[in-house]
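With one protein chain held back, the other chains of the complex are shown just where they sit.
Letters A, B, C and D mark the chains as written, and numbering starts fresh at 1 in each.
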Amino acid sequence: MALSTARPHTAATGPPPTTRARGPRLALALIRTGPLLMLVAVVVTATALSPVFFTTRNLGNVLAQTAVIAILAMAQLLVIVTRGIDLSVGSTVALAAVVGALTFEAVLSATLVVLAMLGTGLAVGTVNGVALVWGRLPHPFIVTLATLSVAHGLALWLAGGQPHRGMPDVVQLIGGTSIGWLPWSTLLVAALALLVLLLTTRLVWGRWIYAVGGNPDGARRAAIPVNGVLISVYVLSGLAAGIAAIITAGRLNAGSPTFGELAELDAIAAVVIGGASFLGGRGSVANALVGALMIGVIRNAMNLLNVDAFIQPIVIGVVILIAVELDVIRGALERRFQVMQAVAA
Amino acid sequence: MALSTARPHTAATGPPPTTRARGPRLALALIRTGPLLMLVAVVVTATALSPVFFTTRNLGNVLAQTAVIAILAMAQLLVIVTRGIDLSVGSTVALAAVVGALTFEAVLSATLVVLAMLGTGLAVGTVNGVALVWGRLPHPFIVTLATLSVAHGLALWLAGGQPHRGMPDVVQLIGGTSIGWLPWSTLLVAALALLVLLLTTRLVWGRWIYAVGGNPDGARRAAIPVNGVLISVYVLSGLAAGIAAIITAGRLNAGSPTFGELAELDAIAAVVIGGASFLGGRGSVANALVGALMIGVIRNAMNLLNVDAFIQPIVIGVVILIAVELDVIRGALERRFQVMQAVAA
Amino acid sequence: GDSGGGSDKAAGGGAIKVGLITKFPVDFYDTMVDAVKQYDAAHADVEVVYGQGKSGTDDEGEIAIIENMITQGVKAIAITPTSPNVQGALDKAVKAGIKVVLIDNDIPGWSGKSSVVATDNLAGGKLAGQWLAKQLPAGSTIAILQGRLGNPSLDDRVKGLKEGLAGAAKVVAEPATDCDETKGLNAAQDILTANPDVAAIYGACGPPITGALQAVKAAGKKPVVVGFDASPDEIKAIESGTQAASVAQFPAKMGSLGIETAVAAAKGETVKPAVDTGTEMVTKDNVAKFK
Amino acid sequence: MIAGTAPPALRIAGATKRFGAVVALDAVDLEVAHGEVLALLGDNGAGKSTLIKCVSGVHQFDAGTVEIDGTAVSLGSPADARGAGIETVYQDLALFDNLDPAANFYAGREDAGPRWLPRGLRLLRRRAMSDSTAEVLSRLQVGLPDQRAGVGLLSGGQRQAIAVARAAAFASSIVILDEPTAALGLRESRRVLDLILRLRGEGRAVIVVSHAMDHVMEIADRAVVMRRGRKVGEERPTPENQQKIVSLIVGGV
Partner (left out) sequence: MIAGTAPPALRIAGATKRFGAVVALDAVDLEVAHGEVLALLGDNGAGKSTLIKCVSGVHQFDAGTVEIDGTAVSLGSPADARGAGIETVYQDLALFDNLDPAANFYAGREDAGPRWLPRGLRLLRRRAMSDSTAEVLSRLQVGLPDQRAGVGLLSGGQRQAIAVARAAAFASSIVILDEPTAALGLRESRRVLDLILRLRGEGRAVIVVSHAMDHVMEIADRAVVMRRGRKVGEERPTPENQQKIVSLIVGGV
């Protein structure tokens, strides 16, 4: 009993005891890749069914088509980890794009346009976070449903119901062009993914969001700035919507109040397919990205295969369901293998 | 220490001790009416702004326009009490209405048409419940998102993308006619509300849904048939969508794949405005109905006042937010008054 | 034939591959697709690839389909663009040597198109406005059921109507209905409550007008109801006298002329830059020929 | 073994349970007779709660057999265990924080009728349930601020008292209590110990998990000690044996 009361820093002596067998380890590692495994299965199926699917050109298309969902899904993941939900992101994309387009009509400055879009996203996110925290609301569903409605109305009103064409070159570059077959937007997604990975796994803030999601009351007692953490995830989610607006606006060279419709459902589905839990405290960025890609690949493959428009929603629904169910089975298998490994030891 | 080990049935002797003052009791009772108070405020405002709002004719319209949301909200309440969510109800309304219309085109039997619509709702609900329980899915969001997509696709496919006109007289009666100014559909809503009230407050099943929502793991240990309870709420939610389909189809004398679009969001908003919690175990039918009426009244009032179409979503968003915020403040006031009462005692 | 596999033409045989992209699955576009399928069946040297979006504002969906058609190597695309937002993707197609023919609505100011085969919605709206101006006594009021906010062709129908009315009636309400029947009924109920004397109701698309007719029937009023699209439901209502008129477009004509133009452009022939498929007022007098 | 030729109320043989790589139970044998209090002892993480959860149908043994009154049973679910006459107080209490004490008491066995209806559709006898709950609680002298409020805001001890009272009120054959006095005050602990003795007097088999050696010494007829999932010994808890039991628990070298 020599418990130091200062911050303990000395390293433990010797490695922790290991009781694991090396036998079924490979199988276990494979099973653990989880959603990625299913993405691979979907890609293989698509390649088998359509000869053009696995061409660089089409993969470029898939990536470009998925960039917006991917960005929104990463932000949604942060929100969901804290037990929240952000329904407003789709409308925010529309509002930010409209504000950007109007800014471009007023002043021809690319910097200002980009700032306007990011700023709009930030503003909506801030409203969500602050209303949730200061309003002591029990759940973010309703605030973000309200801002969904308000942002949609504002976008329509500002735009006069019309799309406004024209975006600065840099926005068009980001959203609409590629290096070879690799879209610029994919590079942006990759950069953001690295950033979010850093945030969630290496920074104190990342710890905090998992703590808040795991036990909000405990987090408060541990003097974690719960309110600040909550506001920050909604602000980031708004910012992500601003970035998504830049990509969409660049891709379409316009800002329109119809952008981003129902994008929030895609984002949430991606996060859930990636194994996160609505009960908070669980989920990873990499898997959210895999979920987004899964949705993108399925949509693309159905277009390539010319699946009837009426049938497409049916296929998507079924595939989503299968993906989640496979994840459940995968988890059960993982536990089974762990036991086998322990027995083998 | 004379603890009976058989089922204890003898009545306790004497009333429990009361420590409450009769002083601020009235204020407390008023505050406790909760969401109803806010509905009254909204109605008073609407009456002040528009002379025609508080006429029997317009109230009849409001009731007719709200019937579908009200029914879906009551079912959604049951789902939310068990910690769940059912996103598929809107699409299910469309699918059931289409199936009903096609049935009517095939056979001219009103009974069969009604059964077809209810049966379709039941079928979708059963799929949701069974997939959730047997698939051991962690959360119903994704199953019901999948069935949303599938039901939507099926409705489009079956209907060939077209509305199919014609409904039996009894369906038209229920959905489209009134006794004086009081719509038949309102009577149906009232009857269902009584039934759900009975279910939730008087029957064993009602206890079970609150127990499952409050502590699913504890419910399992208490030998409550958790799986059965979960399946039952989704089945009822599907059935409610079938009933909502009857009303919609009767009102428009048709079945169309565009019916019920986004109705799930209205229903969920109504339930949350009515003070239920996404964390389960909390919420009442009466308040869910009040939430539905609140949404209906606001929409109607804005049409009467000819509020700009762009502005309408903004107003709705803001009013929803205010309603929920007022409920939070109301709760705080209630606790304050309880203390005052205790001190006065 | 269908590109779905069981085609009677050998894929990749000498046939010219062209794409047809329509907005979303409703009667209007189905009529168009049916006309194109007829054309397809009758021309052995043409193979049509079909694609369809999810809704009237599904820009992203259409763009994905365009990109995929480029990948599949079509020679021409005939498309009903959801909005000018698909222009970027179409530019890519043009750059890849694909001819683009716009059907149903134009993308104003875009120079990449080979031709526009369309109804002039503004003109159609004007037609309805002028017709209504003649029917209504001076000082009348009118309510407009808008379509989906942000959709240019639907907005044009409203703009055109106001131009055509030229002040002959006062607009007392113009709620959005998302072209949804239920919302049309709700809005019409409320309009008739707030303005019992409204003389006319105009809808920018078919379904809300069909819904509004229910409200009119229940209210026991007789406003002049005018729609746009002349959907099968509207035709029936005009026959039975509950609806006064509707602006008809010619989707089948759009489809067959559109695909013809696209094939011609793909073959390198010169095509007319604009093909108007016209509009016409459908009233009780001429409804028979629209059935 | 204390039981004579009559089969024991509960007999477990070769019970094994793994969670992933953790072996929580390793070939544990155990029996309790009617009218006997068995103390289940062991350090934290020894596997006591796991054993209890398996017997209550919450978890399933990976291997091993369970006999009740001499007949082999399968305890696949909590309902099976209840049906076999087993009533359990869990260490985490398994209360419904959103429900009032009466609803907590009767959860899963609501007093309702008429009997010919399926269970879920019966009408609750709410008055009867709340009256008898109040009575049971007042006999155990658990003072509650509000009989109608959810139990979530009660103090730690009040919550534990409700859980214990619930199990005792419905006990039929075997009662299992996982640290039933951990959060209880002196008076409440006393009452729970008396209650356990009463249950024994009525011929029920009782298994108690407890870290309080004085309580164990007072009420238990027999003590089984576990360590790291294994049963490491079995003793009569007499003053002379106390040191031996303690060293069994601690793994005294």
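The rule we apply is simple: contacts are C-beta pairs under 8 Å (C-beta built on N, C-alpha and C of every residue); 3 or more make two chains touch, one makes a residue touch a chain.
Predicted, not measured: the structure shown is a model, and the values here were computed from it.
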Among D:A39, D:V55, D:A102 or D:A161, residue touching the chain not depicted: D:A161
Among D:V22, D:V73, D:L123 or D:V232, the residue in touch with the chain that has been omitted: D:V22
Interface residues of subunit D (partner: the chain not displayed): 19, 21-22, 42-46, 49, 91-92, 142-146, 153-158, 160-161, 179, 181-189, 211-214, 246, 249-250
Residues belonging to subunit A that touch the chain removed from view: 1-5, 7-12, 16, 202-208, 210-211, 213-215, 217-225, 228-229, 232, 280-282
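By definition in this document, only the chains that are shown with their structure count from here on.
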Co-neighbours of subunit C and subunit B - touch as defined: A
Centroid spacing, where centroids are CA-atom means, of subunit A and subunit B in whole angstrom: 31
For subunit B paired with subunit D, centre-to-centre distance based on mean C-alpha positions, whole Å: 40
Centre-of-Cα separation between subunit D and subunit A, whole angstrom: 46
Contacts with 2+ other chains: residues of subunit A: 156, 161, 309-310, 312-313
Sites on subunit C at which at least two other chains make contact: 24-25, 149
